[in-house]
Structures are given as structure tokens and as C-alpha cells.
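Have a look at the structure that comes next, please.
Missing here is one protein chain; the remaining ones are kept as they sit in the complex.
Chain naming follows the written order as A, B and C, and within any one chain the residues start at number 1.
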Amino acid sequence: MSRDVIFQKLRQDPFAQFLGIELLDMRDGYAKTALTVQENMLNAHGTPHGGVVFSLADAAFAAASNSHGQVAVALDVDIHFVTAASLGTRLYAEATEEHLGHRIALYRLAVTTEDGTLIALCHGTVYRKEQSLV
Amino acid sequence: MSRDVIFQKLRQDPFAQFLGIELLDMRDGYAKTALTVQENMLNAHGTPHGGVVFSLADAAFAAASNSHGQVAVALDVDIHFVTAASLGTRLYAEATEEHLGHRIALYRLAVTTEDGTLIALCHGTVYRKEQSLV
Amino acid sequence: MSRDVIFQKLRQDPFAQFLGIELLDMRDGYAKTALTVQENMLNAHGTPHGGVVFSLADAAFAAASNSHGQVAVALDVDIHFVTAASLGTRLYAEATEEHLGHRIALYRLAVTTEDGTLIALCHGTVYRKEQSLV
Partner (left out) sequence: MSRDVIFQKLRQDPFAQFLGIELLDMRDGYAKTALTVQENMLNAHGTPHGGVVFSLADAAFAAASNSHGQVAVALDVDIHFVTAASLGTRLYAEATEEHLGHRIALYRLAVTTEDGTLIALCHGTVYRKEQSLV
């Protein structure tokens, strides 16, 4: 199964598309996503909603963990909110593989701004199913 | 400051409104939110996106932790995905206070279906600022 | 395989014995452990070391997750430290099953004092192997 087919499938994630999350890059065990913070993505304090930051990280996590072509489903993610970004900021999430086991794999997810300011940091665990992605 | 004023402010969270998340209830240290899973909330596997489930839990978390009228900002959340919900399902999130300290407070966030099936389970920590919410 | 055999096996956990952790109770998906904080269990600040509190919770987690007689190995645990206990205090940890899946199970672990003060709160995930415990 080609990398392109997997990439196309993951790019068409409906919720990521709905939020305007772009899948910029995907390699074995790695993915990068981006999003620009819009007005409708703020919370009651006027900063980007935790759900937006999480969704961006989760999209990179899904792409990196499914990049091997085997279906990977998220078991858990812990997210640490470090700095509040502001309206209009372009945010990036990078998912890197910390461990790839037969059934379980672990990823580091870092959300940053263009200039490298850390916005949020996560670890995410997936369960890898027998079936292939496409 | 009245409970109603806080409730109205939290209900107007732009991202929660954008996703159709309803704030059903809010009391001191407690909140309940709901959302119906739409087509644009699915992921590449056809199940509700992790970001949607997280956002619903996070909206309850924000309301419960800000319910005392003092600004509370999320430090971290760990989410455990238990069961995949399906399209059209109505999901509920309840946030309950496990600990309320001077600066730090801890909440349990449970996402369930109408019939009580556990979809996701979280703990979330906030830092409570000096300033009041409104 | 009888409950007694499992209980005896889990009670003989060498590290739990080394620390003086007692396995007080074990039922399907539940366990309770206890420990009294000794001088050699303090940290540099003079309060119980995070590793001691974690170990007590982890012992309850191991017993509850292996209580079904199928080998369960910990994937991850998140621990939230709520209140610092003091020297000589008797601490209890209770592990309760939040979800029991075919391969994955999720537990809540609460560490408290005799009078119910919450010391630490965790969620822990296990991977359940094919093999049985004894």
C-alpha cells in the first residue's frame, strides 16, 4: 500500500477538514499538521479553546500512528497546556514516534507557533489493530 | 457575582457554540455539557474524532472549574478513550470536582451516551488565578 | 483458578512486601492496599515521596487488574498529587474498574488517609494478555 494512498485518506479526515487543519507532512512514525486560530476557535477567556489545540495535536497523532498502514486507534492522550496562543496565530503540531510495539505505540505531540514557542505538549498511546488502513 | 452571569459568560464560549456544544447545567464545582455527533465530527476511521470528544469534556471542565467565579485556566488533561460512539449519537460530559485548592483544582470528566455507556474518561487540573471571571 | 490463589500470588509481590504494602482486599476489578509512612519514605521536603504514594496506588492497580486471573500489564498511569501526607500516617489505595475491555482495561486509583482526605488520584490503563496469571 503506497504512502500516498494513506496520506490521502488521512487528509480527508472530516473533522480536521471542518476545523481547517492541514496535514503538511507524513512519514513513517511522523506527521505535521497546521491551523490558523479563528474567532470561532476561542474560549470564554478569549484564548484558543483547549479543544482546538488538542484537535490539532490529535490530527498529527492520528496521521503519525496510522502512517505504517495498520489501523491505530487512540487509547489515551495527556495534554499539558503551556502557553496561550492568540487569535490569528498559525499553530503547528508535530507527532514523533517514541516507541513502536507490536500492539502498542507511543507518540510525543508538540504544538508550537511559527517561531517555536511551545503551546502544548502531549504523549499519546495507540492500540494497533490487525487490519490495514486502506 | 451571580451564578447566572457566570453561566451566561461560559455558555457564550465561541468554540463550544461553533461545535454545537450545549452547557446544560452548572453548579459550584460541577457542569454538564452535551453534543450530537454530526458527519463533520468524524475522523478517518468514521468514528467521532478524538478532538470532538475532548472538546465536549473540556467545555464541562471549563464550566465546572470557573463556576466559583474565579478565573481557572487548564494546566493539563489526560483523556482515556474507552468506547467509540457513532454518528448521530448524543454525548454528555459531566465534570465533577475531585479537589479544590487555593491555586490548584482537580476534576473528573466523564463522557457518556444517553444510556450511560462510558465513551471517555479524563482528569483535568486547573490553575486558579486571583482575578474574578466577570 | 481460585480467587485465593490469585490473592496469594499478588500478596507476594516482592517490592510491595519490601515497602510494607499490605493487600487488604481483592475482588473482581477491585483491590485495596495500605501502608504506613515511615521515615525512609520521605523526600527532601520531608513529605512522603511521590514514589511511595505511586507504589501504593500501583499495588492496588496491579491487584485489581489481575483479579480476573488473566495477566494484565500496566501501559500507563497518570497520578495527581493532591495533599501531602505526613510521617506516620496510614495511607490506603483503592483501585476500581472503570472499563474492562477484551485487551484494554481502565482503573481509577484513589489514595486517601483513614479519615478520607484525598492524597492522590490516578487513572491507570492495562493491556490484558492471553495467558492466565497462575
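Heads up, the rule we're going with is that a residue touches a chain if its C-beta (ideal position, glycine included) is under 8 Å from a C-beta of that chain, and two chains touch if they have at least 3 such contacts.
What you are looking at is a predicted structure, and each value in this text was computed from that prediction instead of being measured.
Touching the chain that is not shown, out of A:T33, A:S67 or A:T125: A:T125 (per the contact rule at the top). Contact with the chain that does not appear here is found for just one residue of C:L42, C:L100 or C:L118, C:L42. Within the full complex, the residue among B:L24, B:A84, B:I104 or B:L118 touching the omitted chain is B:I104. Contact between chain A and the unshown chain involves residues 78, 80, 82-83, 98-99, 101, 106, 118, 121, 123, 125. Interface with the hidden chain, as seen from chain C, comprises residues 9-10, 12-19, 39-45, 49-52, 54-56, 58-59, 61-62, 66, 71, 73-81, 84.
The omitted chain makes contact with chain B at the following residues, 75-76, 78, 103-104, 125, 127.
Simple rule for what comes next: only the chains that are shown with their structure count from here on.
Taking the mean of C-alpha positions as each chain's centre, the chain lying farthest from the centre of chain A is C.
Chain centres here are Cα averages; for chain A and chain C they lie 33 Å apart. Inter-chain centre distance (chain B to chain C, centres taken as mean C-alpha positions): 28 Å. Distance from the chain A centre to the chain B centre is 20 Å, each centre being the mean of its Cα atoms.
Multi-chain contact residues of chain C (touching two or more other chains): 78, 125.
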